[in-house]
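The complex appears here without one of its protein chains, the remainder shown in place.
Up next, chain A:
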Amino acid sequence: MTIFTFALKRIFKDKTNLIFLTMFPVAAIFLPEPDDWPLLPYGYHYFGVLILFVGIRLTGILVEDRQKGVVKRLAAAPVTHFQYLWQNLLAFAVILTAQCMFMIAGGVIYGHELYESWLLLMLFIVFSFTAIAISLAWNSLYRNKETSFLVFMCVIIIMAMLGGIMMPIEMLPDILEQIAVIFPTYWLAEGLDWIVMGEDIADFLLINGVLLLYTLLFLIIGSIRRID
């Protein structure tokens, strides 16, 4: 588990990461509750976007490794690419899970109406996995950490807009509404709606299932071993 502990240390060494991981969630907890839309407090509704940002920040260290030639040296070390990958991903997942727990616990203590807080936590954790997988796949396309991060920021905005996080999905044209389904953010928004109004648990499981399928899909794409 050397790589795992080292990944954790590296992430906390970066001051920007600390801001992303602590200040933003704290600020999100204290955001007010809206009048009609979204149904959850603003901070919780937009938390998915924050998860995506944190995901790309964290997986950025994999691109950095490639940039600095660490991957090349690892190829010569008695460490398999699989070990390197899963220990890093585990570190990211642990951090994001902790952040989700912190967020939910903070909301409950502050006194927000979170309806099914345990299921909300579960949804956020599953979405965190998806976010890590997406950013992993995204990063595998780039050689440079900064470019990857900047372009992904635009992608996040598009995903949030079309996926129904920024604005209600019903506002979109019919065809876009249909296409929106391909964005993982759509399923997060659906899940958030379910938390407030949902009845059938099967729907919630379907939503999580789709998110997990997406995680698998992007993990397969992102786990490609690039030594360059």
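Definition applied: contacts are C-beta pairs under 8 Å (C-beta built on N, C-alpha and C of every residue); 3 or more make two chains touch, one makes a residue touch a chain; residues count from 1.
Basically, contacts and distances are computed from a predicted model.
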item: Chain excluded from display, named as in UniProt, from "Hydrogenase maturation factor HypA", "DNA-binding NarL/FixJ family response regulator", "histidine kinase" or "CRISPR-associated endonuclease Cas1"; value: "histidine kinase"
item: Residue of A:39, A:122, A:161 or A:206 in touch with the missing chain, whole complex considered; value: A:206
item: Candidate in contact with the missing chain, chosen from A:31, A:119 or A:217; value: A:217
item: Chain not shown, touching residues in chain A; value: 175, 178-179, 181-182, 206, 209-210, 213-214, 216-217, 220-221, 223-224
